[in-house]
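Every protein chain except one is present and positioned as in the full complex.
And now, chain A:
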């Protein structure tokens, strides 16, 4: 017989089974249709007590878990639900007193390697001072929101794992993400809130300011930041550098080759600047040469002028190309090293490109890809920015397309460095918004997968730039699958209830977001980055302009849901695939209906679950036990993906996942996992990307192992032993051996 138990605050008190009975009785009285007799109550209490471990000190938490389990096992589902709500309600009060301090202790005294809570997001270093400070704020904020802000049933649903409110710590503060139009931002310069920067005048400053814009905006939002028109924007910087270089080399030529004095050379240049009708630009060499035929400027005529022009054009091209490479290299270095959010992380950055066919845009992207391929200082693979190559037929997809060479180079780079990913403008749900030559109508993705395009609030602004997600909340789909007990109609009924709850929660959050003013976002709104905010004054409300953003319902674990419902997932049977499409199609339909009803952009998201991947299943395992194929792993499968452990051919996986891309208008991504050898076969790589396009995938990428030995600098696949220097992890090699290796492989670090 158990004698003592441990309370949440650590106190050890005598065990009293009456307390269990009272709690069950109280929950039972709160529901209808499951009335328990006193014998039932005694029986259930006994069942709970039997399960207690006599050798261990049992905690109140553990006893409550058992009560939930026993109630469900013996068919008191409604009572169980009331009990869970009652428990959540009580936990809330206790948590603010005690558990928050427990978390603060963990944050303070434990290392990230030992505490999962410090590894919620792999790109945030919670071992650093500022990383820990951020976590203190974040955890404190979550408790505040739970206890004082959220309606009770929503708080309970979040805590018990029915739903997950993402970035809840920012509930009272800001929105998720934004697609930054650099061209608009740079025009006439901008202010970061900490200082004014004038309009950039060279590719180097274009690239540097791009990083600053991403950094400044990330500090005002809780998600990542993306540039949708990176090539178009950088092209303007390339053009400016080219012009400067052209005149510089022209002057040099005139002075050195034609023995002109500096003043005379300047006179010639000013003459050309004033009188030539063709602007100096990379693509204008020939037209300009024609115009210069027979032209006289200052003391130079005809053939001399032509020669000078030819030299200046070629030299300017080479010099601009070199500077562009350096600028792109610096951009990658900056985005992997610059601090954001008080130093806890680097900004989460994404850049989209591939469709600008101007020679300047082409030069920018070619050099970006080459710099990516070269890697960071010691050859490391860059983690940021997420690069997204926009695939478009007629632009870069086929041999005859002007940017096809960039598509090829993108494939080569991705096969080595995992980036770029590939987005597909030709997918039906993207092409419907596309206007050739207008980057604002080209789909762009956030690194994590979020997208915007359609706009119910203002259909004339169905565009990418200046928009983003406001907030998103995910539904625990597998739990509904389990609860439905094989009854598909019941599943849809439960799903509708859950969607209703999430819509209510998203609107609750939206109302809070709408109370903010421009002064709360000096960069995002103050500098006109968010669409339509340029017309607002510092004390104006942002409520109206926020309506261009999206409110998204997300989901994870479609595979486990199908397993729970009909015993197989969508990789295993046609029937499961059909049901999967019906479920996700229904969710999308509910979003569209809600959009029509409210005039707000409700969209469906294939959630990029990182912290969430383990959270739902951990709770469900406690409640329902280990169900094979459903709760028997440490994670629920990402969104609509075929489970990672399921053997399937790449093409089959793509064709099965593609239809879900059309339904998830808030964002999606599909992966194919290749082994190192297949990946070296660039033709095979390209075939997969082309197949993604043909199948109507919106956004996809190919994963392959990229390992690196920091000792000898080898990058590729490493099993247990490094193929270059032959060491195992933790082992040493001699300086002498590395010196010999360096003769063969110049990238071996020098010690």
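Everything that follows uses one rule, which is that contacts are C-beta pairs under 8 Å (C-beta built on N, C-alpha and C of every residue); 3 or more make two chains touch, one makes a residue touch a chain; residues count from 1.
Heads up, the rule we're going with is that contacts and distances are computed from a predicted model.
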* Structure fact -> By UniProt, of "NitT/TauT family transport system permease protein", "Anaerobic ribonucleoside-triphosphate reductase", "4Fe-4S binding protein" or "C-type cytochrome", the chain left out is "Anaerobic ribonucleoside-triphosphate reductase"
* Asked: Which residue from A:328, A:391 or A:418 sits in contact with the chain not drawn here?
  -> A:418
* Based on the whole complex, identify which of A:229, A:561, A:577 or A:613 touches the chain you can't see. => A:613
* To do: Provide the residue numbers of chain A that touch the chain removed from this figure.
  => 112-113, 116, 119-120, 122-123, 125, 348, 378, 380-381, 383-384, 386, 418-419, 421, 446-449, 608-611, 613-615, 617, 633-635, 638, 644-651, 653, 669, 671-675, 678, 684, 687-688, 701, 703, 705-711, 718, 722, 727, 729-736, 738, 749, 751
